[in-house]
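One protein chain omitted, others in place.
Order of writing sets the chain letters: A and B. Residues in each chain are counted from 1.
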Amino acid sequence: MDRNQIGKWLKNPGKMANKYSFHVVYFCTGCGIIEIPPSITTRWDAERFGIIPVATPRQANLFLITGYVSTKTLKAIIRTYEQMPEPKYTVAFGSCPINGGMYYDSYNTIKSLDKYIPVDGYIAGCMPRPEAIFIGVTHLWKLIDMDKADGYKRYREDYEFYRENQEQLFGELDWPPLFKNKSS
Amino acid sequence: MEELKKNILSIFNDLEIYIRKDNRMFINTKKETVLSLLSYFKNSGYDHLGLISCNDWIDDSKFELVYILSAYMANDEEFQEKEKRIIIIKTRIPREKAKFITVIDIFENAEPYERELHEMFGIKFEGHPRLTPLFLELKYETPPFRKDFDTEKYVENKFGKIPTIKERKNNQKNERT
Partner (left out) sequence: MRELELYFGPQHLGMVGNFSIKLKVEGDRIIKADANPGFLHRGFEKLMERRTWMQNFPLVCRINVVEPDHMELVYSMGVEKLAGIEVPERGKYIRSICCELARVGSHLFGLWAYSNMLGFDTVAQWAMYHRDLILDLFEELTGARVYHIYIRPGGVRRDFPDGFKEKVIETLHKIGGKVPDYNATFFENSLFKKRAEGIGKLSREEAKSMGAVGHVLKATGMKYDIRKIEPYAVYDQVDFNIPTREGGDAYSRLLTIRDEMIESVHMIFKLIDKMPDKGKVYTKTPNPFKWNIPEGEVYVRCESSRGELGLYMVSDGGDKPYRAHFNTPSYNHGLTVLEKVLVGESVSDVGNIMISLYVVAPEIDR
């Protein structure tokens, strides 16, 4: 450890411990799941960055959305995201969550994921290599240091707008709202 | 394949059979003879139902159902001529209020194919045990695989009109002031 690190650890030990031990929810959402097993096994070892997959969302810290999202998967993603405890971060792979990607005219895929749950960053590639995944994680460390990775805070403040968007897409939702309404 | 053609023409009438050079036999038939034709083929050894598909000829206002059959091996060790052939049976049904009979009594694995055709084209199969949605989550006015369902217009109307979070916040601020 050098002098910069010692200062950071003494100022905010919770943030540093949170950063260097990401627990990933084990949910294979799309195409990009084909590059997660090589990242976890011995050739491109992810545990040296502190990343390890866990079984339930109640124990998790980081949510990787690997590729495109269809309407049926979006319901499962919203329920899983709301079960994770704070602070939590989301990272999306590829160009399909940004503007639809190569399925821009499909009737069943979501064209822009940021309207429904907050996304902290995107990783380029179709599919991204394991080295690209690790570079994305180190960028996320920098954002956490500068206090810019605040997706979960935005979700808490603007919850009514997110919920209106979700209801405009699906109609009636069969789970109650997570946070109480602030404006009333 | 010529023998098979003669045998079929002696039992059934009002069929059209065409044999192509690469071991494919095409049969065009009326919708009432489809069930008996399928059981005749299953009894003479063609017991693998490959696919049930549908073409949408919107100019003639008809649907065309396609059944594709092939043969499993009768003898475990050697390959005979029979396994190379593929038989394609086609019928036409009207497009308004389309309905047909199910073939589950003859081939057991036809159940998910017919469920998918009901969901994507809107064809009703009488006698099917469960015709519930298989893949889709939202409800559509026209079934999605028909030729008069325009996907770009649907995407603009449904997904393009949902605003981003910043736009919603600005709208609320403008309303309040």
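The rule is simple: a residue touches a chain if its C-beta (ideal position, glycine included) is under 8 Å from a C-beta of that chain, and two chains touch if they have at least 3 such contacts.
Values in this document were obtained by computation on a predicted structure and should not be read as measured data.
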item: Identified contact with the non-displayed chain, of B:L4, B:L35, B:I68 or B:I93; value: B:I68
item: Chain B, residues in touch with the chain not shown (by the definition above); value: 22, 24, 47-51, 53, 55-56, 66, 68, 72-73, 76-77, 79, 83-84, 86, 88, 107-109, 111-112, 134-137, 144-145, 151
item: Touch list for chain A against the chain that is not drawn; value: 25-31, 33-35, 37-38, 41-43, 55, 57, 68, 70, 72-73, 76, 80, 102-103, 105-109, 126-127, 129
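Please note the rule applied: only the chains that are shown with their structure count from here on.
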item: Interfacial residue positions of chain A with respect to chain B in the complex; value: 71-72, 75, 104-108, 110-112, 114-115, 154, 158, 161-162, 164-165, 168-170
item: In the complex with chain A, residue positions of chain B that touch it; value: 136-138, 140, 144, 151-152, 154-155, 158-160, 162-165, 168-169
